[in-house]
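Following: one structure in structure tokens, then a few remarks.
Of the protein chains in this complex, all but one are displayed in their positions.
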Amino acid sequence: MITLYMVSALSLIIVDNINMLVKNIIKLKNLRFLALIFLSACIENAPLDSLSPEGPYARSIDELFWLTFWIAVVIFVIVQGALLLSIFVFKEKPDSPEPKQIHGNTKLEILWTIIPVIILAVIAVPTVRTIFDLANEPEDALKIEVIGHQWWFEYRYPDYGITTANILVIPADRPIRLEMWSNDVLHNYWVPKLNGKRYLVPGQTTYLNLHADSPDEFWAQCGEYCGLSHSKMRGRVLSLSENDFQLWVKDQQQDAVKLEDNSLAAEGQQVYLNAGCTQCHVIDGVWDVQGDRIAPNLTHFAIRNVFAGAALYNNRENLSKWLANPAEIKPGTFMPNLELTEAEINALIAYLGTLK
Amino acid sequence: MSDSHSYPHEPTGVETRKLGMWVFLSTEILFFGTLITTFMIFKGSDFPGMKLTDVYDIPFTSISSFILLMSSLTMVLAHNALEVNDQEKTRVWLLATAMLGAVFLAGQIYEFTEFYHKGFELSTNIFSSSFYVLTGFHGLHVFIGVVLLLALWGIGQRQKGLTLEGGMNLEFVALYWHFVDIVWIVLFTVVYLI
Partner (left out) sequence: MTKIIEPKRQSSIFRRPSSETGIWSWITTVDHKKIGIMYGYAAFFFLLIGGLEALILRIQLSQPDNNFLTAAEYNAMFTMHGTTMIFLAIMPISAAFFNYLLPLQIGARDVAFPRLNALSFWIFIFGGAFLYSTFIFGTAGAPEGGYLAEEVGWLGSAPNGGWFGYQPNAGMKYSPGTAMDYWAIGLQILGIASLISAFNFITTIINMRTEGMRFMRMPVFTWMTFAVSFLLAFSLPIIAIALFYVTFDRKFGTTFFLTEGGGDPILWQHLFWLFGHPEVYILILPAFGIVSEVLPTFSRKPLFGYAAIVFAGFGIAFIGFGVWAHHMFASAISPVAQAGFGLSTMVIAVPTGVKIFNWLGTIWGGKLKLNTPMLFSLGFIGMFLIGGLSGVTHSIVPADTQQTDTYYVVAHFHYVLFGGALFGIFSGLYYWFPKVWGKMYNESLGKIHFWLMMIGFNLTFGPMHWLGLQGQVRRTWVYAEETNLQFWNIVVTVGAFIIALSIIVFMINWIFSKRNGEKAPFDPWDARTIEWTIPSPTPVWNFSKAPIVKSLDDFWHTKYSEDEEGRAVKRAEADQILLDLEEEGLNPSEHIELPSPSYFPIVLASGLPFLGYAVIYKSIPLALIGSILLLIGGFGWGTEPLEEEAFEDSHE
């Protein structure tokens, strides 16, 4: 029986941990080795990995997590070890004597009440400090507004007068202050490699700081269940060097040019203007929506490599699938099936390709 | 220790049904506590549209509150009458209590209708919603109390009359009734006076 217990998945994990712990006790600085052992074979590149921080905020969380994790591992090994040991030692054998009737031991009980208190106090101090560090508004942070919609994130740069969607473009190595709210239900903004999550609430503003070490692309995901297409409410964060960022800002500040020629793209512009897209989608310089802007601004659509809440890569195939029937890809979406013909779709795709 | 009827219970000396009622009332405190808390939260917040102060009639509500309080007195009188086993007086005071409760309810219905006609509707704003749900929930309690009192009165009409022990118990209903009255004092203060 006991042998069986040992081969159970659980025990294997423990024994592995103990061995690894002993072998690597000197390498404790490399705190991530345990995760690597488990995961290296299978997850090499998880873009939403919360254990590979790429910025100071995420790193401070990561350190706190590993501190707790290792304390937990030690407690786990001791307690689980005591459990297995007592099973081994005290299981009924033919010659086992009747046990001593011990009702308790006050000293021991006080001891194992106090020790956890001390351990928790040790964890509590850095926890509380980190909570406030993460919440403080950093100095000279770039302010960006994040607005949650079912099922995509909108970004506004009040300093630059830019409105964009799905991809948050930020300068690398500079703190970012996100001011967030929701247009409809609760959402939860999460860029695992840059910071933890924060809710987007209708009627309230919440704040989240981001900071990326270097130019890179990160994945974002809505964490809170927000209706039918919650799982497809994704995003990207693109951190650029200061120079590239300024170039991007300049580009974003340009309006689109109204096409007047006879190209396929100009045909697509007509489709955009006439088929119903203008109900919701803004293209600066071409069309401004009256009232609520409930859909992404398309002015610079072509330079975004993802669309539809970052659920799809921006390519021809995906666009034609999407335009043919959006609800097929994102159930519940507010974008109707406009019954476009194939020719219209092709023209629209050509037009969208010009929006740089 | 055992004759056939005394399987031991009630080590606390409190009659079991009464104890059950106390437990029930302690959860009722949480019911009303939650309602009152939300009411207070929304009362302090910004909301569009009418306020209660635009429509209410304090003298009227004070009178109906007084009537409800008086019913606690008649309830006590009913209890006292039953303790000396005066069945007739018990019935009279029970009926009086039920009637006072019914008058209070009628007042509440009148008040609600008045408010409604003045445009203070359930879905007018967050404040009106919390007002109606809170006071309506209390009204429902009064209604149940009146039904219980009438049921007691009905049982009292039967030949053997009421007892302090078996069946539908007067003490048990009295506890509930006093509780509902006390809650109203709190509600009246919180909703109308503060």
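Order of writing sets the labels: A and B. Residues in every chain begin at 1.
We adopt the following convention: a contact is a pair of C-beta atoms (placed from the backbone, for glycine too) under 8 Å apart; a residue touches a chain by one contact, two chains touch by 3 or more.
Bear in mind that the values here come from a model prediction, so they are computed numbers and not experimental data.
Trainee: Looking at the whole complex, which of A:Gly227, A:Gly276 or A:Gly353 touches the chain that is not displayed?
Mentor: A:Gly227
Trainee: Among A:Asp159, A:Asp251, A:Asp288 or A:Glu328, which residue is in touch with the absent chain?
Mentor: Hidden-chain contact among the options goes to A:Glu328.
Trainee: State which residues belonging to chain A touch the missing partner chain.
Mentor: 1-2, 4, 8-10, 13, 35, 38-39, 42-51, 58, 60-61, 64-65, 68-69, 72, 75-76, 79-80, 82-83, 86-87, 90-92, 96-105, 108-109, 112-113, 116-117, 120, 123-124, 127-128, 130-132, 134-135, 150, 184-186, 188, 190, 192, 195-199, 201-204, 206, 219, 221-232, 234, 311, 325-328, 331-337
Trainee: When the complex is taken as a whole, what residues of chain B touch the one chain not shown?
Mentor: 1-2, 4-5, 7-12, 14, 16-17, 19-20, 23-24, 26-28, 30-31, 33-35, 38, 41-42, 45-48, 122-123, 125-127, 129-130, 133, 137, 151, 155, 160, 163, 166-168
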